[in-house]
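Note that one protein chain of the assembly has been removed; the remaining protein chains are unaltered in position.
Coming up: chain A.
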Amino acid sequence: MTIAVIHSGGANLGSVIHALNRLGAQSVLTRDPTEIRSADKVILPGVGAAAWAMNALREAGLVEVVRGLSQPVLGICLGLQLMFEHSEEGDADCLGVIPGTVGKMDVEAGLRLPHMGWNQLVWTDPDDPLARGLSGQEWFYFVHSFAAPIEHAAATSQHGQRFAAVVRKGNFAACQFHPEKSAAAGARLLANFLAH
């Protein structure tokens, strides 16, 4: 199995590769369109701002490449947000493989932004392949200030508002948290992605 991790210029690329290594999965960090198209699985990681990351994808000629992928794709953190049509962060047009707009999290007084730390999920679609072996009691590590709407969520989480923690549309799935940093629960979710 070939796994392409898209070199989006973000900062947590090393962590994703390490996590895949720990699962015994070889991956290649790449921005080569041919390598990405021919991979069995594609991971779109990302840390940083949406507008900046979309520029990086555009400059690498990868916007249409990612949109056109038909194999399983997993977005991580900013990678989830980039899958939506638009992000309020830097007023950025994104990949648009999932309908909706990513917005700044709306938290009441006393709650902090960024939403940084370990939180739990409610699986709205417990049959999602990524949910296999996960009961909803597990904790996942989140770091973000913007969040996606819950219409296409397979799992939600809550920090003030409810937001999409896992989304899926066809072959495109993504998680707002960092599975590569979420201990055993995150490893399980990544293993689920590799297995299905």
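Just a few scattered comments:
Methods note: a residue touches a chain if its C-beta (ideal position, glycine included) is under 8 Å from a C-beta of that chain, and two chains touch if they have at least 3 such contacts; residues count from 1.
Simple rule for what comes next: contacts and distances are computed from a predicted model.
The listed choices are "Imidazole glycerol phosphate synthase subunit HisF", "ABC transporter permease subunit", "Succinate dehydrogenase/fumarate reductase iron-sulfur subunit" or "Sarcosine oxidase subunit gamma"; the UniProt protein name belonging to the chain that is not shown reads "Imidazole glycerol phosphate synthase subunit HisF". Contact residues of chain A toward the unshown chain are 11-15, 18-19, 21-22, 47-49, 110, 112-120, 139, 141-145, 158-159, 178, 180-184, 186-187.
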